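Shown here: the complex without one of its protein chains, the others still in place.
By letter and in written order, the chains are A and B; residue numbering begins at 1 in each of them.
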Amino acid sequence: MIEFKDVNKTYPNGVTALKNVNLTIDQGEFVAIIGLSGAGKSTLIRCINRMHEINEGTLTVNDVNVGKLSGKQIRSFRRKIGMIFQSFNLVTRTSVINNVLISSVPELSWWRKLVGLFPKEKKVEALEALDKVGILDKAYNRVDQLSGGQQQRVALARTIAQNPDIILADEPVASLDPVTAKVVMDDFKRINQETNMSILINIHHVELALEYADRVIGIRQGEVVYDGKSEDVSQDVLDQIYGSIDNVPKMDDPEEAEV
Amino acid sequence: MRETVYDKIFKPKTYTLSNGKEVKQRASRAPFILLIVLFVTVVSGEVTGVDLSMLRTRGHQFIVILTAMFPPNFNFMNNVWGPLFDTIQMSLLGSIAGALLAIPFALLSSSNIIRNRLLNGFFKLFLSILRTLPTLISALIATFIFGLGTMAGTVAIFLFTLSYIGKLMYEHIENVDMGAFEAHESMGLSKVEAFRYAIVPDVLPTYLSVSLYAFEGNIRFAAILGYVGAGGVGLLLDERLGWRDYPSVGMVLLILMLVVFVIERISEYFRMKLT
Partner (left out) sequence: MNKAVAQQLEKAPNRKVYLSTIAIILTALIIWSFMGVNITGFDQRGTQIATNIFSGLFSPDLEFLFDFTSGGGVPGLLFETIAIAFLGTVFGSFLAIPISFLMSPSIVSRPVAFVTRLVVIFIRTIPSLVYGLMFIRVTGPGPYAGVLTMSLTSIGMISRLYVDVIENLDRGVLEAMTSMGCTTYQKVRYGILPQLFSSFLSVTIYRYDMNLRDATILGLVGAGGIGAPLIFAMRSYRWSEVGSILIGLVVLILAVEIFSNKLRERLVNG
């Protein structure tokens, strides 16, 4: 369970990213977070695994107060949270399976870490994760030979191999064409249903958000302006999130990083 | 359009379109640049005493030495191997030591790895200054410090390799996409682990390829280092040229050519595999 209580976040340059955020997300939910570029979507999910710090309020994830963690605790806390990025963030000059194996690095002995020698059971786990996203046959290909959709599925396999409770996805389909985007969203949906992992997705394709997510959170200028079932999202709600209809993002409008 | 001094002297042409808009076209800079190049050429010719007619009258002297090298003195072959191996050993040891030390230097110069502007700037400047020293001159200095012999040549090659690989690597490291690093941190890897698994695999092929390339070039450099007494096949060249024993010079050059050719092919093969 993820719980935001009166969370505030201001960047050092004075920009307010989150304002009085109160949210509760239960285990196994599939949540889409929508809003304009720069509204604070990215900040919201990055606070959950403490890639960003919050200034005020408390953030609790599975009964752990995230703000109180330090050093080593943060790292072991992050093991239970997977993260997916818009630009995949894979090591492109190495093989697919090596990328997936990285999720098991913290569990290795120091010399295995150094040499990069993975035990057999880790390799099996990695291959099984690749099998789950349907790219087992690409295991020994180099990542830069794969298409964007395939690369995002490698990233997904890397996260699955981590066996997390929660998956955070920051614009996972923004760099993909519409057809591939659907395939990747299908993967998310299936994982959510089969394994009961919570999934939080930042997404600016409103149609995809409504189609796949059970719950939609709308953010405008750092504030939660809508939180409810995706079936209940009406044109009025969208106008409220995006200001006016003119601001509703178009399909090819990539969201800029919010820093 | 921003007006520069040049535009004030040579006025841009103005065209008026049928809809009344005005477009300015800058006067071409080509004639101006050509004039400068011509001027510098003439001045340089004066300074260096270039005299093209001399090439016609005395040019055959160049051919004289060249033809005197043929046929090469094959009996001299056995004298070449020792110094030749010295040359290869010098460049191998210097290249490896330089390539290894280039790693910490490149890391300390990279602003995305060590976040300390002062430190980055210091090591970048150091590598740049080191790079300006021609190998033969650092070899010359090294012979004064370490005495005549292969040690001086190794040091010179080591210094050049360090500066060359160090610079190329920090440029590469600074352009690495930090996305994978961020992803690894989000998975709970420590910074060192994330570096090992995100940056190293990205940089390693380039590092090995650049090191091989440096080694290739170093063999050529090493061949002339003997000229200042820093050991290797250059000593032999110096000696035989002094004695005007051109057939033996031809032999040395022939073997050198073959060795450089073979080493280049091998290194090229591995560099192709790395990319």
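Note that in this section a contact is a pair of C-beta atoms (placed from the backbone, for glycine too) under 8 Å apart; a residue touches a chain by one contact, two chains touch by 3 or more.
As the structure is a computational prediction, the values presented were derived from the model and not from experiment.
Participant: If I consider the whole complex, including the chain that's not displayed, which of A:5, A:80, A:123 or A:182 touches that chain?
Facilitator: Of the candidates A:5, A:80, A:123 or A:182, A:123 is in touch with the missing chain.
Participant: So which bits of subunit B touch the chain we can't see?
Facilitator: The missing chain touches subunit B at positions 37, 40-41, 43-45, 47-51, 54-55, 58-59, 61-62, 64-66, 85-86, 88-90, 92-93, 96, 128-129, 132-134, 136-137, 140-141, 144-147, 149-151, 154, 220, 223-224, 227-228, 234, 237, 241, 249, 253, 256-257, 260-261.
Participant: Which subunit A residues would touch the chain omitted from the figure, given the whole complex?
Facilitator: Interface with the chain not displayed, on the subunit A side: 97, 120, 123-124, 127-128, 131, 136-137, 139-140.
The definition used in the following text is that only the chains that are shown with their structure count from here on.
Participant: Once you find the CA centre of subunit A and the CA centre of subunit B, what distance in Å lies between them?
Facilitator: Averaging C-alpha atoms per chain gives centres 46 Å apart.
Participant: Taking the complex as given, what residues does subunit B use to touch subunit A?
Facilitator: Contact set of subunit B toward subunit A: 177, 179-180, 182-190, 193, 196-198, 201-202, 205.
Participant: In their shared complex, at which residues does subunit A touch subunit B?
Facilitator: Residue positions touching the partner: 49, 51, 74-79, 81-83, 85, 87-94, 98, 102-103, 105-106, 113-114, 116, 155, 158-159, 162.
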